[in-house]
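The following block contains the structure, expressed as structure tokens.
Only one protein chain is missing from this complex, and each of the others stays in its spot.
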Amino acid sequence: MSNQGKKTKTLSRRSFIKTGVAVTGGLMLGNQLGIGPVHWSARAQDYPALGNFPVGDKVVFGFNVPQTGAYSDEGADELRAYELAVEHLNNGGGMLATLMPSSLTGAGILGKEVTFVTGDTQTNPDAARDSARRMIERDGVIMFSGGSSSATAVAQQYLAQEAKVIFMDCLTHSNDTTGKDRQRYGFRHFFNAYMSGQALGPILAERYGTDRRAFHLTADYTWGHTQYESMKQFTEAQGWATEDNIMTPLTTTDFSQYLTPVLNSDADVLVLNHYGGNMINSLTQAVQFGMREREVNGKTMEVVVPLYSRLMAQGAGDNIEGILGTSNWDYKLSDEGSQAFVTSFEAKYGFPPSQAGHTAYVQTLLYADAVERAGTFYPPEVIRALEDYTVSGVGPGAVEYRGCDHQAFHDILVVEGKAPSARDSEYDLLETVKQVPRAEIGYECDFFPGELGPYGDES
Amino acid sequence: MKKQSLFARDSIYMLIAAIVIFSLRWTLPLLGGYSELATRMLIFSILVLGFDILVGLTGYLSFGHAAFWGIGAYICGYILLHFTQNILVAMILGVLIVSIIAFLLGIITLRRHGIYFAILTLAFAEMFYYLALAPLQKWTGGDNGLTGIKTPQLFGLELSGLAMYIFVGIWTLIALYTARRIKNSPYGLMLRAIKSNEERLTFTGINVFRYKVMAFLISGIFAGLAGTLFAAYETYVPTESLHWTLSGEIVIMSVIGGFGTLIGPMMGAAIVLYLENVLSAITDQWNLILGVIFMSFVIFLPGGVMSLSKQLRRLFSRDQVPANRTESQGGD
Amino acid sequence: MALLEVKGLSKSFGGLMAVNNAGLTVEEGRPHSIIGPNGAGKSTFLNMIIGRLKPDKGSVLFSGQSLIGLQPQQINQRGVVRVFQSPAIYPEMTVLENVTVSTLAKRDGTFKFNFLERPLKRKDAVTAAEEALTEVDLIGQQHEEAKNLSYGNKRRLELAMCLAQKPRLLLLDEPTAGMSQSDTIATINLLQKLGKNGEFTKVIIEHDMHVVFTLAEHITVLHQGTVIADGSPDEIKNSEIVQEAYLGGMEE
Amino acid sequence: MSFSQFALQLLTGLQIGAIYVLVALGLTLIFGTLGVANFAHGALYMIGAYFGLVVSSQLGWGWAALLVPLGLFGVGILFDRGLLQFFYKRPVTDQILVTFGLAIIIQELARTIFGGTTKPFPAPQWARIPVDIGFGYYPPWRLVIIAVTIIVVILLFILLRYTKFGLMVRAGMRDPEMVRYLGIDATRLFTIVVGLGAMFAGVAGIMGGPAYSIEPGSGMAMLVPSFLVVVIGGMGSLVGAVIAGLLMGLAVSFSVIFVPAVSQVIIYLVAVIVLIVRPRGLFGVEGIG
Partner (left out) sequence: MSQPYFKCSDMHAYYGESYILRGVGFKLEQNELLALLGRNGAGKTTTLRSIARAQHPNLRQGEVWLNGEAIHKLPAHKAAQRGISLVPEERKIIPGLTVEENLILAQIAPPRGWPIDRIYELFPRLQERKHQIGTTLSGGEQQMLAVARALARDVALLLLDEPYEGLAPLIVKDIERVLITLKEEGMTIVLVEQNAIGALKIADRCVILEMGEVVFDGDPKDVLDSEELRREYLAL
């Protein structure tokens, strides 16, 4: 934003206004006249002014999750995890004990108490940006996070870059988020469609053999396309053939007209590149159409769902039994970090968290840790602290936040839907088939084109 | 003398409007909003202003105004993204294309009345939505929307924040002035006559259809203008811009403000955006509350906020309604 | 040349022949009347002339030019103006605005995009409207909403709206229906006065014979959709066919 | 295209159309009798689906089949007495607005009660295993949908054509005032009609729920296409609703084979074309709309 030198001591008019808003609207005029209080970290005057900075002894996070619309339950779980994270940051507990290495003290961040504001994305990119803007401008958030669709995540990343406020993407699985739409001010902890394909391909071959013909139904939007591409690539790498693919409009609720062509094909595997309501409906209806019992070329037909979430598994009910897919995390994981989180989450809410909750929680902590390590809230410094940083204790194995595209790399899970009889609770829906190590999934930085953009403090 | 007073009244009206429009950025934070919300409110107020010219004056309820807004936004966004950062070029082209589409749609849809008209406009808008979502996603970005639009420029000046606000404010003022001129012109009189008694107007030697098409076109141009500003302000275009829920939201704004009053729907837009934005930070039931407010307006205050004072006055002086002077009457 | 020449006009609805081969000739400046009992097809006949209904067959010539196939607004613009029976006004608009619509239609034609015109600049239109209101004696109420007028005044307003268009042929549909004796007399006087200098020609549709006899110089009698008599008031008065058809069973 | 592919796609089209028909029947019935454009009809569908889910999981499908239609009939009565009756004579715009507002409120209430997530709604056990229908396997539940729709349409036809109640409704649709002069309580008649309309929406809900699963937005998602169906068929025309519903279903189903990308656009395209060519819809009555 500002091209002033590193040693500049004057604040831009814009920062002044932001400060004013952060303090209280009423003091704003005073601020513009230069009489309002400006709290700034010790080294603050050394940086060009950009983004927000904490005022007083509190620091504000913004949690922007879907509270209305189809993903509101997922949003609610994210919000629970965020609240828990804030509680732990201020008072200790949870993963603070397992994070390695850790700079977190359990007494806030850089001595400031963490508070938060919430917003409703409505799973609508426009509403999400609107809500995020309010957080940035009115509430002066230092970081915001949340979401459950790639469209809202991407939309918010652009806003983050523009406003120079860090955005921790939560649930977004599209390659674009850290591919073509990657932004310097956005970080993603969640895995992506490409990694799902990488992880799932070998397991599918192992289970169903290498001589298979797959029919894809693909949600007709970016995530669907990338998911289809990667599934095609990695199943064909195992020797499978791709029979056909039908792009299904995003708003479809009745997939029967897409399923009947499958019945008339030679395909013996049905891959549903669908998410959320799309997946619930397509899977349920695929089962209704007898895809699970179908015999083709002497083989039993199989259904695959590349991306699983608890929300979807619950929605699809008993139909998920024996269906393979991938997941970012599961509450049954036995590593220390996961268990620390699950235990405290269950203690507070009475039931286990979802993978969305886990992502939300970890990202909040890792942001806080980066601030502590950087010793400042100044966003470019925090970004640099996060980039190419590896940490463990937040889930199985180590997590690396890659600097070149801001994608996190960690072990992911290939999971299978449990039979109703094998479940021990209504949350126990997925069985981990394989924990795919970080080393087996990954790609080069320039595999997807994209530019992160500036830190904003370059001179 | 009459000329003078009318001119003075006009000037005072516009002056007050200008003060409100250009102070919103600073007054809004005092009410719990944030400054950029002011820009958003102004953009939406242009949209509902156009909507009011059609619905408020002629009485044709369109459920498809999202189409004009969305197409304006996409065209403007696409030009800013790929061709030039010059906002005026993007806006002119956006509005031009929207007006062509509005003209064609008007010719087709305006042959129908009431519910048929509403459904027909809705169907067209939904067609554009689904086209943008899948078949045209190569250009529209599909579900992700049009991302990565560069900050637009006006003769070298980067339009964002305060500069964008002022730019939008000027357009709002122009739009309001134009809408007022239209409403108070002979042309506006004809539009109101259409709402009041369309058939009679035909037998007064008026080509009603042309007036309707023109109203539809103007309405579309306003919506398209607002759409282009929206794309420029957001530097992003979501597919939701074309969805019928946006058309529904426009209707809600207009009802809360009061159809046909111009300034009312603008207030309605501000009220709805304020509630949506500020209330949603407080409770996740904000949608329910908005629904209840909307329904209360339809049932108890059909004239919207603008009729509030009139309604109150009537409530307190019920017995002062002048007795009906009837000289002669017809019974059969 | 006759001002209006209608020949062989027919219209049927379903199986019902509402108007059957009816015709008449209106001479310029000569008040004409069409009479007939309720349901005789008067309104249908009228609606075909002004373009509201499409005749099955027949011709309508106005000043020698055919009106068949023209849009209602085009017919209106040529100077054929109808005063409706149940007052067709713009209820939500003021009295003056109601009439101004007409004067603007006269001035601007079927369509003109002139939104930039200032309200005060349409002084010509307003003045003309006020003149028309003065003629029907409504000038004191020009700022009232039309829906608040009494029935009689609504009908007067309707008349003013039509006069404001400076018609060449004014078709009046039962101008005294629903009026008391005194109102009827007042209306008759008003109608007698209007168009006296030959600005326009009146065609009055009535079922009330007395109104007709004082106003019209030529009468066409319609019954069961056909013209059963045509002539001067005296001829009609003394026509036995008319007596029988129109007055039902006058003969005991 | 092979025969079996054609036949399956045809069947699918009929089934999609069947749900449209069920929703549209109530919609057109209410419009035909009361002249009310009910934008809350999708909400009634959603209430039916959620109600069906609760009853079928708690008491079983037998009870659901009984209670849902009855319950929705009651909801319809309440809807009419509590709200609609005050809007019979208001302009169509006001009716659209007030029912639209109600739909928003019901949707939000459903979200509060049931959550925003899509709920699984299992079909009865016997209807889960696909059956061989000669040219392929097909989900029995979807065959049930078609069957129920046929039965409902026939029953409604008999009710309207051959019963005194039907005579009253048909008369009331065309001339409510005269019906009153004949000693018939048209107001109560209309209330019952709204109840029936709601009942059909409820039946559609309990049929569509297991096929498509349910979420609070299901109602709004159903509203727009069914309104198109009613408009294409001609507002107030029952025959029109049936024909147009099936036409829509087939259009959607077959567009998938030829141009999948336009399968969502197609219903709007059909609507636009029909309304341009036949402005009153296929079976529209002169004078309405």
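Brief remarks on what is shown
A, B, C and D label the chains in the order they appear, each numbered from 1.
Keep in mind that, in the parts below, contacts are C-beta pairs under 8 Å (C-beta built on N, C-alpha and C of every residue); 3 or more make two chains touch, one makes a residue touch a chain.
All values derive from a computational prediction rather than experimental measurement.
For the chain left out of this panel, the touching residue among C:Lys54, C:Lys123, C:Lys196 or C:His210 is C:His210.
From the set D:Leu159, D:Met178, D:Val259 or D:Ile273, the residue in touch with the chain omitted from the display is D:Met178, counting the whole complex.
Summary of contacts with the chain left out: across D:Met168, D:Val262 or D:Leu275, the touching residue is D:Met168. Considering the full assembly, C:Ala177 is the residue among C:Ala2, C:Ile139, C:Ala177 or C:Leu190 that touches the omitted chain.
Touching the omitted chain from chain D are residues 164, 167-168, 170-171, 173-175, 177-187.
In the full complex, chain C touches the omitted chain through residues 14-16, 37-40, 148, 150-151, 174, 177-181, 207-211, 224, 244-245, 247-250.
Basically, only the chains that are shown with their structure count from here on.
Following the contact convention of this document, no chain is adjacent to both chain B and chain C.
Centroid to centroid, with C-alpha atoms defining each point, chain A and chain C lie 75 Å apart.
The mean-CA centres of chain A and chain B are about 36 angstrom from one another, to the nearest whole unit. Each chain gets a centre from the mean of its Cα atoms; for chain C and chain D, those two points are 49 Å apart. Along chain D, residues 108, 261, 264 each make contact with two or more other chains. Across the assembly, chain A contributes residues 68, 72, 220, 247, 249, 251 that each touch 2 or more other chains. Taken together, the chain B residues at the contact with chain C in this complex read 2-3, 6, 178, 181-182, 184-190, 192-193, 195-197, 199-208, 210-211, 214, 218, 324-332. Within the complex, the chain B residues that touch chain D are 59, 61, 108, 111-116, 118-120, 122-124, 126-127, 130-131, 133-135, 244, 248, 251, 255, 285, 287-288, 290-292, 294-295, 298-299, 302. The part of chain B that touches chain A in the complex is made up of residues 26, 29-30, 32-37, 40, 130, 133-134, 137, 141-145, 147-148, 151, 160-161, 234-236, 238-241, 276-278, 280-281, 284, 286-287.
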